[in-house]
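Note that this is a trimmed complex: some chains were dropped, and none of the rest were shifted.
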Amino acid sequence: MHFASDNSGPVSPQIMEALARVNQGYAMAYGTDPEMEAATAKIREIFEAPEAVVYLVATGTAANVLALSTLTQPWQTVFCAGPAHINMDECNAPEFFMGGAKLTLATRADKMTPADLRATIEGEETRGVHGPQRGPVSLTQVTEFGTIYSGPELAELCDVAKAYGLPVHMDGARFTNALVSLGCTPAEMTWKVGVDAVSFGGTKNGCMGVEAVVFFDPDHAQEFEYRRKRGAQLFSKHRYLSAQMLAYLSDDLWLENARAANAKATLLADGLRAAGAEFSHPTQANMIFAALPRARHKALFAAGAAYHLWDGGLEGPDEEPVTARFVCDWSLPETDIQAFLSLL
Amino acid sequence: MHFASDNSGPVSPQIMEALARVNQGYAMAYGTDPEMEAATAKIREIFEAPEAVVYLVATGTAANVLALSTLTQPWQTVFCAGPAHINMDECNAPEFFMGGAKLTLATRADKMTPADLRATIEGEETRGVHGPQRGPVSLTQVTEFGTIYSGPELAELCDVAKAYGLPVHMDGARFTNALVSLGCTPAEMTWKVGVDAVSFGGTKNGCMGVEAVVFFDPDHAQEFEYRRKRGAQLFSKHRYLSAQMLAYLSDDLWLENARAANAKATLLADGLRAAGAEFSHPTQANMIFAALPRARHKALFAAGAAYHLWDGGLEGPDEEPVTARFVCDWSLPETDIQAFLSLL
């Protein structure tokens, strides 16, 4: 009954096999391995972007901060939502890698609206050289609260950014969970609506530790390569990153894992709803934010369930509702969900 | 006949097995997995340092720059040799992670002498706040030219550093190759002579991508943890780093791999010497720097040998000697060496 995070699950067997397969003899280092060539081709294919440049790094934070620093000048500010990973969960890595650029919060909610974004951009510029200059917009898809920007929402936000000449970055740590939920193509969720760069996550969806950074404009290639090396993210035994990504994208593994995770979340959410839980956010991918009375959390923890309380602790009145975050990964046994729901 | 680098070889089977073994169900993220606890215990044991703090990162550059940035203030300078990886091969990552601290070269040779170090330290300080302030000494063991500081040499260098109150960092990307060559203990090669922090390499000696940073003074722990996260090197699925390191240190795998690599280099060096090669540096670990006439390089490359020319290219007089770098990893088939030598 492990619903704590999709970053604590195991690696898909297909990816373990790919690692074993690639573990033969010598291979060129630093990304010149044949698996990387194949992985790049695969990503260009699924994104319908034959010119795109593709790089692999090992953590989601690395993908975000290296992508953003390539798009941002140190005197600029990045527009994002308050709960964004880059704002809340990267211990100032964005500011560090961007040379002191800052983040400006367009909203405190999970999703920014076009109006939020426009007002915030407008607010950042009447001061000449004195204020931070306008920089990229960064959108998180799936958001940190498990919600998803629809295609039209993305298009509208990108239109606002473009109206000010600003590039758009997508933090896609859970990119595929959003993709299968929307039922659109990677191109439709990115460059077709105006996204310029994507942190395309693998780790949370069955990989061991690999994320791709994709730029649709190949002019960013050279700078990114310097930034990746200087950021200590250029792997010598790179074939083990490439092989993960290649296996992940083969035989629809990425899609199947995401579909499995989302379906499990739906099952769990339905059960929670039936049990009277109050949802603070709709469940659109593989994360659930729902409140139960404190007493029920106590009972569930006692029975071995693992998840995070979000807006309170175990101290307090038994009947008071406390919101919890439940995350389902691809590997979660359905029997665990059933066991959990029967506890409820 | 692959002598290009020890970072292009495969992963030891024992490590692959450990990765498969650990790939079961859920595990706590970010270094709180039980394998990390065991790996820490193991490193403390082999270093005879029960108080040491131990962290895992995924690249050698990350280990070096996170360790050094923890020991260095931005207005200081790090004393190192010119060929040091931190100076030549990290694309300014040290300066970046250290917030603009600089490197001062104590020598252009592979190894600095105590006299070099003392003179260089003395040279960096008669200017009050105007000049860079004296910072750590960083020693590379094995050096980038395949040579090794002896125990007494290390002790003398550390004594110089200590006389000025400066901490000592060891870049041990090939730590174990030096260790088995010297036949000493990890403690004797580090804290017993005065080393404060070690980048303890795994990747070049049979791991997939893992390096430990070891501080003998646990006071560095908290700061390092912030720096690792902010440096985008904190892995969510950390168990796969831990399992590598744990398997690497189990059943003497680390020692056996290093002994194998060194022995192969000795065999190759003996053959090269017999064939009339001129050595620019003694072969003390698993790297060889030796010159052959250009024509012989051409013939060897044509026959499929892979290695790097160091001080010249394939253009020029056939009889002119050109130095090459040959690196042997643990996995190198002895038949390859014999095939190579018979070509000679």
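Should a chain be cited, it is by its letter among A and B, assigned in written order, with residues numbered from 1 in that chain.
Here is the rule we go by: contacts are C-beta pairs under 8 Å (C-beta built on N, C-alpha and C of every residue); 3 or more make two chains touch, one makes a residue touch a chain.
Quick caveat, the model's predicted, so the values are computed rather than measured.
K.L.:
Because only 2 copies sit in place here, please give the count for the whole complex.
P.N.:
Whole-complex copy count, per this file: 4.
Just so it is clear, only the chains that are shown with their structure count from here on.
K.L.:
Using mean C-alpha positions as chain centres, tell me how far chain A is from chain B in Å, no decimals.
P.N.:
34
K.L.:
How about chain A: which of its residues touch chain B in the complex?
P.N.:
2, 4-5, 7-11, 16, 19-20, 23-29, 57-62, 65-66, 90-93, 96-97, 203-204, 208-209, 226, 229-237, 240, 306, 331
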